[in-house]
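Attaching a single structure in structure tokens format; questions to follow.
Shown here: the complex without one of its protein chains, the others still in place.
Letters A and B mark the chains as written, and numbering starts fresh at 1 in each.
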Amino acid sequence: MPKSAAFARPHRTLFVTAAVATFALALTGCSAAGADDTAAEGRTVSTEFGDVVIPATIDSVVVLEGRRDLDIALALDLPVVGIPTMDNAEDRAIEPPLAAAIAAAEDNGAEEIFLEDEVNLEAIAEVAPSLILSRNSDIEPIFDELSAIAPVLSVHSHGDMVSWQDDLLFVAEATGTEDTAADIIAEYDARVAEIADTYAEQIAATPVAAVVYNDEGTSVQSTRLMSAALFAVGALPSEIFAASSELVDEGIESSPEQTFDIFDDAGALIVSVETDEAWAGLEDDQLWAQLPAVQAGNVVRTDKMTNEGGPITAMAALELVEQLYAGL
Amino acid sequence: MSSPTRPAASGASTFLAAPSRSLRFGRFSTRLRPRHLVVVAIATLLSLAVAVVSAGIGDFTIAPGRVLEVLAGQGTRREELVIITIRLPRVLVALAVGLALGISGAIVQTTARNALASPDLLGVTAGASVGAVAVIILGGHNDGKVSGLLQSIGVPTGALVGGIAASALVLLLLRGRATSGLQPILIGVGVSALLGGLVSWMMVSASISDAARANVWLTGSLNGRSWNELWALLAVLAISVPLLIPLASRLGTLDLGGDVARGLGVPMLFTQGALLLVAIALASATTAAAGPIGFVALVCPHLARLASAASRPPLVASGIIGALLVVSSDLVARTVLAPIQLPVGAITALVGAPFLLWLLIRSRREVRR
Partner (left out) sequence: MTPAAPVTTATTTSTATRRQVRWLLATGAALLVAVALGLLVGSRGLSPVDLVQGLLGSDGSAAVSEARAILLDLRLPRTIVGIAAGAALAVAGALMQGHTRNPLADPGLLGVGAGAALAVVLAISVLGLTTPIGYLWFAFGGAAIAAAIVTAFGLLGAGRRDSSPATLVLAGAAVTAFLGAITGIVLLLDTATLDLYRFWNVGSLSSGRDLDVLLPILPFLVIGLIIAFGHASTLDALALGDDMARAMGRRLAPARLTGLLAVTLLVGGAVAASGSIGFVGLIVPHLVRHITGPGHRWLLPQCAIVGAVLVVLADVLGRVIVAPAELPVGVVLGVVGAPVFLVLVMRMRGSRA
């Protein structure tokens, strides 16, 4: 995926977009094929890359990144036809939250049309979608080419400090699915309230943290989806978890030697590891084993799939939050 | 001090070297070498042919003849989308990259009088990598809260600055020493290793997503190269080529050695400095546009010299052969493992590394300068 000239200013990109659009329109005028009927009631949406016209009826959607964008598209029941190749669900130790929804979409005609991280413009052009949806940093370098194929909508990543709810509402407004979005958010909020009420005591009494654990050490970041789910139910953050929420868009990485020191005040932990061997390796880690939360057995396992996502992943994250507090 | 710049084989071919004619227009005269012209013509035709074929190949295959029609404006909307918007910039960038690298390599090899010199081995690519990775990793996220200077400079300029800075370091370390022989290459290798260590440091300290983005840039690929990169590269070429015209005529004299050149009245330091500056700018601009693509600047001057039976790598032929090499490598990279698109740098390494080994083996049997 190209990243040079990745920081073009929006207004210059707008100019180039306009130039390409004009050029394409001119060619369309010259070509023998009849011009496409641009939908009379297309919505004009203002995005960070300029104004984009979305057709009123959306027949097909291509998603480029596979996490928040795909989650939102599936949650809004948009007709997804193109997705990037992702790790097989069978290869992962824990079933990904989106696996069921993706399988359903694939039954309805969605296909993996390019490799993760290797956006294949021709494959997208071949599918000729009505809408392209992806993450802003993936779109920016190839915005001109993408918008020549189809209108492009962008969502953010968790490091941008924009919540999935805001992105969901944005996409819903652009695609005319506001009602579905409102229902989804209401469902999420209801679930949050339910957990917060049922476990109010435990929540107030137990400092918690969401940790990513690997060979290099541990990482805590408050903007990850899993962390956001904890904060949503009003969790009491442990010291390092609270410290990470003061950083704007990065996490706190610590070496293996710090493991005991930084988590010894947490009463319960959600830990993300990638493989079963890594999970078994946790038990061999003497510093980890001495942690109060571990000795009390208050540890819930997840993996990187809950770092980023949209409504479907968020609901799965809430399940883990409930599991954590229910075990106290 | 050894300097394997005159392989014995080309000693034979210099003996059989192509005759040249002089053309005179009033007060101006220039030499024409027919064989060189033939090589340039053939290479140009081949490059364009491969470019047209490459523009037609992909998920949606279009015959070369049809490609030409589409370029002339008679295609369907879909064909135009695929060829003009998606594939054409990439092919043009490939040609421009090859041109710039070929010329840069020829200049460096002639100026340093060193058959193994190349911008990659002299630290330009590593420096450009440091610059670009620094911008990507230290530049922060896109929500406006970024270190302003790095953000506005952008990746290509960072690469350009890094390349020039690294070359300046190498030249500084070389100060006063002869540029022939393998010592400057070693200095280049050392500087590249140092800069590579810095890149590793930044990659290790960066967040995973930033490291992934940097890693993609570091692979040297033409995926998704668009008009922006092309215009920037063409701008550098447009500035460099006119500068080269007066300087190129002195390359032949430089080739004879410092003492002879000075005796013939060539301002050595200025000429060498100007030539190297152009070469470094071209190589840095290439790295800025498409990431580090290795071995083209090393291999093409040799191929050009052998093909045109010249005593030193001819600039134009090197450039055109470079264009041919890169656009062909890109075609191979795109198609050999379709739908996976390999980085073009991988193909050039797979081809260029054995070539370098062969050059090294050959260099043992040479007459020393």
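We adopt the following convention: contacts are C-beta pairs under 8 Å (C-beta built on N, C-alpha and C of every residue); 3 or more make two chains touch, one makes a residue touch a chain.
Predicted model, so just to flag it, every value in this text is computed and none were measured.
Across the entire complex, the residue among A:L115, A:A128, A:V192 or A:L328 in touch with the chain not shown is A:L115. Note that of B:P34, B:G73, B:P246 or B:P354, the residue touching the chain absent from this view is B:P354. Within the complete assembly, B:G190 is the residue of B:G190, B:P246 or B:G273 that touches the hidden chain.
Where chain A meets the chain that is not shown, the touching residues are 87, 91, 115-118, 214-217, 253-258, 260-261, 264, 274-275, 277, 281, 285-287, 290. Panel shows chain B; residues 1-2, 116, 121, 173, 177-178, 181-183, 185-187, 189-191, 193-194, 196-198, 200-201, 204-205, 211, 215, 219, 294-295, 337, 340, 342-343, 345-347, 349-350, 352-354, 356-357, 360, 363-364, 368 of it touch the chain omitted from the view.
Criterion: only the chains that are shown with their structure count from here on.
One simple way to say how far apart two chains are is to compare their mean CA positions; for chain A and chain B this gives 40 Å. Partner chain B is touched in their complex by these residues of chain A: 1-8, 16, 20, 24, 27-28, 30-33, 36, 114-115, 117-123, 125-126, 128, 136-137, 140-142, 144-145, 148-149, 156-157, 159-162, 248-251.
Residues of chain B touching chain A in their complex: 58-60, 73, 75-78, 80-82, 84-87, 132, 136, 139-143, 145, 151-152, 154-156, 159, 207, 209, 212-213, 216-217, 221, 223-229, 232, 288-291, 339-341.
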